[in-house]
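One structure is given here, and the rest of the page talks about it.
A protein chain is absent from this complex, but the other protein chains hold their places.
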Amino acid sequence: MMNDATPRLAQKKQHIIRREEGMQVSSWHAFTGTLKRDLLLVFRRRSDVVNPLLFFSIAVTLFPLGISPEPDFLAQIAAGVLWVSALLATLLSLDSLFQQDMADGSLEQLVISPHPLAVMVLAKVLVHWLVTGLPLTLLAPMLAVMMFLPEEGYSTLFLTLLLGTPTLSLVGAIGAALTVGLRRTGVLMTLLILPLYIPVLIFGTGAVVSAVNGMAVAGHLAIMGAMLMTALVMAPLAAGAALRISLNG
Amino acid sequence: MYFDSFSEFLNMGGHGLYVWMAYGLSAVLLIINVVQPVMHKRQLIKEQMRKLRREQKTS
Amino acid sequence: MWKTFVAWFHRMGSPKWFYEISGRWIPWFAAAAVLLIAVGTVWGLAFAPADYQQGNSFRIIYIHVPAAILAQSIFFLMAIAGGIGLIWKMKVADMVAKSCAPFGATMTFIALFTGAIWGKPTWGAWWVWDARLTSMLILLFLYFGVIALQSAFDSKQSAARASAILSLVGIVNIPIIKYSVEWWNTLHQPATFKLTEKPAMPAEMWMPLLVMVVGFYCLFAVILMLRTRNEILEREKRTHWVQGLLSKES
């Protein structure tokens, strides 16, 4: 088991103990490393990416079937239906954000790594958004065609989803972190997180409706941007604290 | 006194049902909220006493 | 001044001290609560003048407004107590936070229910998507979330910490939710008749309201202390002082 590699490592040990020569570890490397690993994991299980998108499409399809296929009527509810479905699709996919890491023990390694846990959470949330929020945003205009959304609404729908879905991922991460140690998580997490999603829903649909009615949407988008910034700063901290608690059992 | 008679008081100018329903339900809920911790305390003490007696028997 | 505050703060952290002091306070608060609520109710129901628009259904305000005020301040207190428990690892603060939730949810429910009852004669409908009612409904969901999370954990310590985080996240969100709901409400229903915004209420109308609000706060204090004392008994049952207390009680 011994070979020439070990003496060199022994030397390194002395370095770290004395903390010299910039041997400090970099949180940026840890961030990109975690980002790469999670993206790689998603790439190995590509079907997981498709599921939220399928859910989104099916949920949107249910509304014309359940209520009415009348184009005028659908045009009225299009923004709301698309936003509610996107919100639910995000929520359902968030359930497993930390679950695998918890089960295989790599979550505790993240927690005791010499980096701010919020940064690690941010990497995981970013991956989640890249593989659910972003595809949902790209898919939404196509479903909007099926919902007869008036032309004026398309760009606004796209922009609000682009600004809103990362907020959903960030806020949802708090719920996922709070419930990751529990036996049954799905419904409880929904109960915790849905009330917090309401402002995003209101401004998201509000902006699209305004755009369809030919009104200004800059104000809405600014508010959604502000909500995203707030979530970006606070949610990783809250989710990090929640993860520490969940590891406690 | 704002009302002239007791029946008028009960009637509340035609809104009696709503007013008394609101007050009645609130009263019930408040009383439940007071009684529940009191009962809980009794139960806690009873449980603890039973446990103490059991431990005294075994020792 | 600061030193006495710090000393007081640390003593508050001792469950035994809290148990003893609250035992002495409960009778006073209970008496005040009963007196104030009785006076407020009789005054509000029988002596206050009727509203010139709404008539006597307006008397629901004496329950509705105190409940709504309590619902919000209890959530605030729950988040603060949770935060103190989280940062300074103070057990009593955890227990206080836990004891807040059920009564807060009850208050929110009363505010919603009385609002709905009041709405029937005023608007002609049991439920209206009024901004205040909608925010209250969301607040009720937030309370349910905290209570559900609390009961989902096996370990009491983890339960307390997790719900503290959730209530802190909630407290950050409540202003955003309120603002967005109000904005949404004006978008959909411009110029609805507001339940509680009255132009210059006369003194004989708002005096009983004030008495009721203070009475509700006293009642809350009583229930909070009762519940926290139960929590203390349960969690500290292994300590000598609780066992001594129990042998005296029997």
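Quick notes
Per-chain residue numbering starts at 1, and chain names A, B and C are given in the order in which the chains are listed.
Note that a residue touches a chain if its C-beta (ideal position, glycine included) is under 8 Å from a C-beta of that chain, and two chains touch if they have at least 3 such contacts.
As a working rule, contacts and distances are computed from a predicted model.
A single chain of the complex does not appear, and UniProt lists its protein name as "Heme ABC transporter ATP-binding protein CcmA", one of "Formate dehydrogenase subunit beta", "Sarcosine oxidase subunit gamma", "NADH-quinone oxidoreductase subunit J" or "Heme ABC transporter ATP-binding protein CcmA". One chain is not depicted; across the entire complex it touches A, C.
Residue in contact with the omitted chain (choice from A:143, A:170, A:189 or A:247): A:247.
Within the set A:30, A:125, A:208 or A:235, the residue that contacts the chain not displayed is A:30. On the side of chain C, touch with the chain left out of the figure occurs at residues 154-155, 157, 238. In the full complex, the hidden chain is touched by chain A at residues 1-3, 5-6, 9-10, 12-17, 19, 23-25, 29-30, 32-34, 36-37, 40-41, 44-45, 100, 103-106, 108-115, 244, 247-248.
Following the convention adopted for this analysis, only the chains that are shown with their structure count from here on.
With chains as nodes and touching pairs as edges, the resulting graph is an open line. Chain centres here are Cα averages; for chain A and chain C they lie 33 Å apart. Chain geometry summary: the mean Cα position of chain A and that of chain B are 45 Å apart. Chain geometry summary: the mean Cα position of chain B and that of chain C are 17 Å apart. Multi-chain contact residues of chain A (touching two or more other chains) are absent. Residue ranges of chain C in contact with chain B, taken from their complex: 41, 45-50, 55-57, 59-60, 63-64, 67, 102-103, 106, 109-110, 113-114, 117-118, 120-121, 219, 222-223, 226-227, 229-230, 233-234, 237, 243, 246-247, 249-250. By the touch criterion given at the top, residues 86, 138, 141-142, 144-145, 148-149, 152-155, 157-158, 161-162, 165-166, 168-170, 172-173, 176-177, 179-181, 183-184, 187 of chain C touch chain A in their complex.
In the complex of the two chains, the chain B residues touching chain C come out as 1-3, 9, 12-16, 18-19, 21-23, 25-26, 29-30, 32-34, 37-38, 40-41, 44-45, 48-49, 52.
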